[in-house]
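Submitted below is the structure of interest, expressed as structure tokens.
Yeah, one chain of the complex is gone here, protein chain that is, but the others are all in their spots.
Entry: chain A
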Amino acid sequence: MKMTGAQAVVTSLQKEGVEVIFGYPGGGVLPLYDALYDSPLYHILTRHEQGAAHAADGYARATGKVGVVIATSGPGATNLITGIATANMDSIPMVCITGQVGLSIIGKDSFQEADITGITTPITKHNYLVKNPADLPRIIREAFYIAQTGRPGPVVIDIPKDVFTSTIDYHYPDDIKLRGYKPIYEGKAQEIEDTVAVLRKVKKPLIFVGGGVISATATDLLGKLIDQYQIPLISSFMGLGTIPASHPCNLGMVGMHGTVAANRAVMDCDLLIGLGVRFDDRVTGLLSKFAPNAKIVHFDIDPAEVNKNVETKHRVIGHLKWSLQALLEKMAGQIPEETRAQWNVWLEQVQCCHRDNPLIFKKTDKVIKPQYVLQELDRQTKSNYIVVTDVGQHQMWTAQYYQFNRPRTLISSGGLGTMGFGLPAAIGVQMACPEESVLLITGDGSILMNCQEIATLVEHQLPVKVAIINNQALGMVRQWQRMFFHQRYSHSQFNNGGTDYVRLAEAFGATGLRATKMEEVPQIIAQALATDGPVFMDFQVCSEENVLPMVPAGASLDQMIEGAVD
């Protein structure tokens, strides 16, 4: 069938099952937008390309499907960069279509030309510059395949304007021929057997789960493993929600702002089984003192993750659905009774530590404590919303105080730590999951980084509830300055008398509410949850609070600063 390149893109997107696209038009993609005009694809016009990228990312995180974003050449494409890097760090499947100047004027510093494949090479799983219009269907097919198989990630397709307008003989390939890309599913049985052999001998096993378990949809298998063998479990920030927070084996988050019990368990365990984790520095603290008494077994789909940060004795390479299933089968009947008994003693020990060291903060009715707002949000939303966050103290308090019980319910920029991610990502999440209730927890710094997207939220009447933990400061920066820079608060305070977030929301057509006293908090939350459409809650909290416990950067996990701020 004959069609233009632009029509070929739209047709191929439909063949890939795409329903929603986020984007922003411009000269370089005008032919594509013309083809979108009479296509059934639902396009959301954000107010900034960065917003479109984060929205597509949020859509992908909530569903596991590929998020799709379109931007024009030059500045449109460069505005995607933070969004692409964010998705890449957290292994989120995304396809980004960028316009490019015409083939004959590439490399001539033409109007709105940017070398987007060059720029995005270090922050994508793969990228393409389409030079031959006939390649378009194959490239789109490959891009979707690469984005969502193996370890997922973003793929960029850069399409010159005249490739959109040229006519091709359209044929969408069934087969994919990529000699250099064969994602593994099933790994080596021997590696499972080695793991079981190790398990049989240890007394204090600890399971460490990360985002990989969620992206592999292996949470049920993990649940079986935990329930059957009662092995204590810790989670990276990205792994929250894999196992319900209330599960008796769950010690919560590990690392810089992890729980006392989780961090101590790492120091004490004699076997650490990492499942879909990267052993990021925010988790390990001082590498040489990480899990000092433990053998480490690393389960991952990406062989390059093994031995990257932490030296590993054993590895199991493969899809977690395969490896956890195989582990369950091979473990059956293989763990001696006395070993099980020792595991029980160990479980009781860590549970006891968890009970004795709960997260604490000093409650007062003089000011609104941010942790109190989080607790109250958790209570009133019955721990059952999809929670999107920005980056900073509020993000860590969310991880600590919101009880995540289902996978894909914490949507946050973990690896890159991108302020401004939250609002657009929440738009993507709500678009992907119209049946779910979505709560955005953000800071007064982060929300302003992409606040133009309130317009998008209102335009589509997405009923996202937004809690601004307003401490009139870049709280996390202030915390570091307070703790490590002698209270020299260099440029971390907003000295403008306070932006009026209620009126900001109202200016865009959303509802705005405010709480300035502690007793107003429950009622404001109740009112917000009962209000249709997008609602912004401005919680004016005290600005002197610290996220605790805290392992200072570069310290080992047993050097936690504990306690609570007055």
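Following the convention adopted for this analysis, contacts are C-beta pairs under 8 Å (C-beta built on N, C-alpha and C of every residue); 3 or more make two chains touch, one makes a residue touch a chain; residues count from 1.
Here, contacts and distances are computed from a predicted model.
Hidden chain, UniProt protein name from the list "Phenylalanine--tRNA ligase beta subunit", "ABC transporter permease", "Acetolactate synthase small subunit" or "Isoquinoline 1-oxidoreductase, alpha subunit": "Acetolactate synthase small subunit". Checked against the full complex, the candidates A:Asp169, A:Glu311 or A:Glu562 give a single residue touching the omitted chain, namely A:Glu311.
For the chain left out of this panel, the touching residue among A:Leu36, A:Ala53, A:Cys96 or A:Leu129 is A:Leu129. The chain omitted from view is touched by exactly one of A:Gly180, A:Gly333, A:Pro358 or A:Pro434, namely A:Gly180. Considering the complete assembly, chain A touches the hidden chain via residues 117-118, 121-122, 125-127, 129, 131, 146, 178-181, 302-304, 306-308, 311.
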